[in-house]
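Written below as structure tokens is the structure these notes are about.
For this view, one protein chain was removed and the others were kept in their places.
We just call them A, B and C in the order they show up, numbering each chain from 1.
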Amino acid sequence: MLVIMKKEASKEEVCLVEQTINRLGFCTNTVKNSTRTIISITGNPDQAIVYYLENLPGVAEIIKATKSYILVTKQFHSGKSVIKVGSAEIGGSELAVIAGPCAVESKEQVLKTAAVVAKSGAKFFRGGAFKPRTSPYSFQGLGEDGLKMLAEVRERFGLNIITEAMDERGVDLVIKYADCVQIGARNMQNFSLLKYVGRLNIPVLLKRGMSATLDEFLLAAEYIMSEGNHNIILCERGIRTFSTHARNTLDLSIVPAVQNISHLPIVVDPSHGTGRNYMVAPLAKASVAVGADGLMLEVHPCPEEALCDGAQALTFDQYTKLYEEVLEIRKVSCEKTANLTM
Amino acid sequence: MLVIMKKEASKEEVCLVEQTINRLGFCTNTVKNSTRTIISITGNPDQAIVYYLENLPGVAEIIKATKSYILVTKQFHSGKSVIKVGSAEIGGSELAVIAGPCAVESKEQVLKTAAVVAKSGAKFFRGGAFKPRTSPYSFQGLGEDGLKMLAEVRERFGLNIITEAMDERGVDLVIKYADCVQIGARNMQNFSLLKYVGRLNIPVLLKRGMSATLDEFLLAAEYIMSEGNHNIILCERGIRTFSTHARNTLDLSIVPAVQNISHLPIVVDPSHGTGRNYMVAPLAKASVAVGADGLMLEVHPCPEEALCDGAQALTFDQYTKLYEEVLEIRKVSCEKTANLTM
Amino acid sequence: MLVIMKKEASKEEVCLVEQTINRLGFCTNTVKNSTRTIISITGNPDQAIVYYLENLPGVAEIIKATKSYILVTKQFHSGKSVIKVGSAEIGGSELAVIAGPCAVESKEQVLKTAAVVAKSGAKFFRGGAFKPRTSPYSFQGLGEDGLKMLAEVRERFGLNIITEAMDERGVDLVIKYADCVQIGARNMQNFSLLKYVGRLNIPVLLKRGMSATLDEFLLAAEYIMSEGNHNIILCERGIRTFSTHARNTLDLSIVPAVQNISHLPIVVDPSHGTGRNYMVAPLAKASVAVGADGLMLEVHPCPEEALCDGAQALTFDQYTKLYEEVLEIRKVSCEKTANLTM
Partner (left out) sequence: MLVIMKKEASKEEVCLVEQTINRLGFCTNTVKNSTRTIISITGNPDQAIVYYLENLPGVAEIIKATKSYILVTKQFHSGKSVIKVGSAEIGGSELAVIAGPCAVESKEQVLKTAAVVAKSGAKFFRGGAFKPRTSPYSFQGLGEDGLKMLAEVRERFGLNIITEAMDERGVDLVIKYADCVQIGARNMQNFSLLKYVGRLNIPVLLKRGMSATLDEFLLAAEYIMSEGNHNIILCERGIRTFSTHARNTLDLSIVPAVQNISHLPIVVDPSHGTGRNYMVAPLAKASVAVGADGLMLEVHPCPEEALCDGAQALTFDQYTKLYEEVLEIRKVSCEKTANLTM
């Protein structure tokens, strides 16, 4: 159970609520973010406690949050969140296409790719300057030099930049050069990092962990939001299962599942989600048909020479054709969905 | 490695091939189906053995089948298989929609549902007379009485009937009343049953097992085909993973994966694949966008009263709207895909 | 909720109970086995219904079976079941070791192996005459010829024979030659086969399906028991997960989980459970330490020449040493456990 305090609630009022709960035999955990205080009651209190608390000064609302998340839910924010990323938006009526190479390798590579991405009509550019690689001996990214190349892409092509950070120092650098910081799948439960980006004023693209349940995914977003940053885009990128024909198992059912509970937008990454070039286009189309707010796509001037994940990158021609296709599906899918909504 | 004998190869010719292989130090396993004999060489023979065998009388072809399947592959049948089911086809240019209740419960229920399915334009009707239930105390289906109701649906509405059998006796009955026998997920590796339907002349809809890999799925089809029955429709129905927001995790990447290797058509069942009403429509659309040859959908006059899996059944209105939507997506998706094919 | 009728209950009494339940607005499913009738009430009846039913003639007991199994539970049979298999027992104080080759390949192979197994002190011999192979082109077993060789093992060495059947014809043959029929992992939810062996009077060793939950595993046993055959031995043989360093992931926690709920004995198969020779001994020891009632072990005169699963078979020397080790662990483990029982 969560007690949401009014924005203007005083310290004394918060304290009184905590003491009342303790006196009734329950423990509390209090989270204060930039806008308000939320007091969580632990230990399975029953409905009766509501009568003791609801009329205390400073109390805005008492919510039975069975899942222990609230800020991510439609209960908390009834409309759909549209997140502003640089000069464009994710979560609105337009399909957000985020394209670019897995890793930033050279200025030539990103500029060439960005030209194709910009020409297609996409508004977002991706590319990793910090790469979380399974082996310490693999290419780890160009670091700040890579970020500078991304900044040049923004300047030249007007594309909005989304790029990953793996730690606080990385976040501080990404903020200087990019429009949105990505938290990768391996860091989805790096709670310290989540809290850190939660205290900043930059949109966060949060990738689902390899074995994260829906609740854990939403709770990771709740960690960020509980610190005050409400600008979150969720991203499905495949889960780990017994299945081996693709690198991961893309779980498209998470899209309606998230939309059923949460106001946050969700995009899908079929490139990491499948890991195989020939699967990217069909799964990208499926992602749009299932109702995702956007796509993350890997594009590379020469996939077979990529320093990272070349097997899954689209060629320029494949990308351009796919872009047109997904727009068509979006058009058909959205028109129709409007009518079916229950 | 597989030695494919010519159709007209004699017993003596088969025997000579076997003896030659044995003499070279390898074991053989010989499968004779209604059309030809295939000799499998076990024990990792190298390329040299080919020179010994390729000129023996009766040998049609020698294939390095690393995965130990061959009949399901494009290597064996280069075009795409279009399977005739009653008066209609699965695997051709038209999207195959197979709709109906999970279980046949009463004549009224199936006739009411069939009227809606037929009116939509769908050509196939589903409904279980034999139900594989996890508990022995759950409703097990109406048996032959249920099959008779399905036969009445065929007669009255011209719909082609697909229904499950769980054993040989069940198959014998299904053949009498229906157009296609379904082998359920739990029986995907019931090899005796696979061989049994492999010797019959009725199309088989083979559902992917709950934890079957791509290879195991194709090998189950190979079991049926190796007995002579080549009329197989594959069906993805969700796999078992750690994830709990849906009943199963629908693995749409299996569709391009199958199409990459095999000539067999593949349909998707988003009803069992998600187990939740509100997810069926978005995942059905995704299934079509990903390139599936058809859909299996559960429809029920009154989902909340269903004796089996009510939580996932569509209402008549939901079904009718969805049918229109998926046709639109099929249209867009097919036009475009034609151009992208690599 | 399950209504257990008295053994001597008449048809009329059963009928009256069913009608009463229906009149109160609930559906019934009635299972009649050789000893008694069990009426399952579907549709979430509340406690009140008990008062209507408990005094009806012929009613023995009413049980809230939330999991829909009852015969497998300690609620139904409070002691621990000790299953007689030929001349020996599984589930008693002695550790049951079931050893032998994966597949019966030749008389020489089984006799040689049986001599070692018998000498070790083990009482049970395993060996497949019908092999469920993923590929139709793999060695499928020697069939009845193999069963005859197993019968010779029994005669010569006094070992009790456990061997798999994959269908009804196979079961009929196994009964003629062996002491216990094994239902393999792939057939754990072959409900027709479960019912068939449920009507026979031979012990059944039921292997856990590759992705079966605890409840599904127990319900498969319940299927057999609901037909009257209560002589069941459960067997953990590894589950399918993302993990690839072993062929399967041996889930030893199922042992205390089963023992917590059920009176049935459970043995562990570390050979299939790991698929790798060097892991068999450590996992066998762990299986005994965790409290399993027995072990299934693959032993082969010459593992590298085995026609099936050679990579996991123990050599004679490895087997003999391991046998001594597990007895020591059993001794230590049992003495101590007696005191810790809660």
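The rule is short, and it goes like this: contacts are C-beta pairs under 8 Å (C-beta built on N, C-alpha and C of every residue); 3 or more make two chains touch, one makes a residue touch a chain.
Computed from a prediction, not measured in an experiment: that's the story for all the values here.
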Residue of C:F26, C:F157 or C:F242 in touch with the missing chain, whole complex considered: C:F242
Absent-chain contact - pick from A:K119, A:R133 or A:R156: A:R133
Touch criterion as defined above, residue of A:M5, A:I38 or A:V85 at the omitted chain: A:I38
Touching residue (missing chain; options C:E54, C:D145 or C:E328): C:E328
Option from A:F125, A:Y223 or A:Y319 whose C-beta touches the chain left out: A:Y223
Contacts of chain C with the absent chain, listed as residue ranges: 211, 213-214, 239, 241-246, 249-257, 260, 273-274, 278-279, 281-283, 285-291, 318, 321-322, 324-325, 328-329, 332-333, 336-337, 339-340, 342
Touch residues of chain B, complete complex, unshown partner: 211, 240-242
Hidden partner interface residues of chain A, rising order: 2, 27, 29, 31, 38, 40, 42, 68-69, 132-140, 166-168, 170, 186-187, 189-193, 195, 210-211, 215-216, 219, 222-223, 226, 240, 307
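One rule holds for everything that comes next: only the chains that are shown with their structure count from here on.
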Chain whose Cα centroid lies at the greatest distance from that of chain C: A
Interface sides of chain A and chain B: same vs different residues, half threshold: same
Inter-chain centre distance, chain A versus chain C - centres from mean C-alpha coordinates, in Å: 46
Multi-chain contact sites of chain B, meaning residues that touch two or more partners: 211
